[in-house]
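Note sheet for the following structure.
One protein chain omitted, others in place.
Right after this comes chain A.
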Amino acid sequence: MPPVKWLMHWHPNPGATLNSQILAEASGCAESLGGSKDGRWKTSIIFYRAMARDGASAGAGGAPPQQPPDVPRELLGVALHERPGLYFSILRSHRLVLQADAAFPQVMEKLQSYKARVTLNFEGFQYQLGDFCLRIGKCVPNNSETLRGIMMEVEYYPLSSIEKSRAVMEDFFDIWQETLAKKSLPGHFIHVESNFSEYGLSDHYSFQHTAVQYATCLQQLMAAVTVRG
């Protein structure tokens, strides 16, 4: 049973830009709280777009291609750092999260039903703070260095129940904000609650919960980019 985890993303002040300075300061705060750096982490998200069927059946010369109306246009694939053998696919429109094998992207490649459009990597360092684990990372597209976002994972090892750990996680978040506020950075971290019950997930934390949190986080990040851009 994986321990509970909260995802937070950096929300820049209006007009402020993202830069790696923020990342460095956040890492410094983790260390000032007694955190010891103990490795790197990387989670990847692939945006899939539904393909129209015309490409595959061109030779058949049959009726014009029809896209069934209820096929979701968009699919998210999540490869979590803590479980390299698994892959999670999320249909936000249908509130579905599924666990699959790590070969999922190759299968999708062959099926050609959905095509990978964008791959985003969340990567950075991780810090152990007693019973907490902090992962602070930047969000960059796969073949680029452009910083798209900054986010962090906070994990609390002793507990797996979301409700029972809420007070502790909120308290940690407050302490984190206090510590970071001393650096006067142009923005702050936000934790946005994901609606786990909509996805059929229970109070006991699981990798599916993490995948859903990433989807939520991504939504927030994209919204922030749109506003700025």
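Keep in mind that, in the parts below, a contact is a pair of C-beta atoms (placed from the backbone, for glycine too) under 8 Å apart; a residue touches a chain by one contact, two chains touch by 3 or more; residues count from 1.
Heads up, the rule we're going with is that contacts and distances are computed from a predicted model.
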"Histidine-containing phosphotransfer protein", "ARM repeat superfamily protein", "Mediator of RNA polymerase II transcription subunit 27" or "Tubulin epsilon and delta complex protein 1 isoform X1" - which is the UniProt name of the missing chain: "Mediator of RNA polymerase II transcription subunit 27"
Selected residue (touches chain absent from view) among A:Trp10, A:Tyr48, A:Phe172 or A:Phe196: A:Phe172
Residue of A:Gln106, A:Ser161 or A:Ser197 touching the missing chain in the full complex: A:Ser161
Hidden partner chain, touching residue among A:Ala50, A:Leu129, A:Leu147 or A:Ile190: A:Leu129
Where the unshown chain meets chain A, residue by residue: 1, 3, 33-34, 129-132, 157-161, 163-165, 167-168, 171-172, 175, 203-204, 206-207
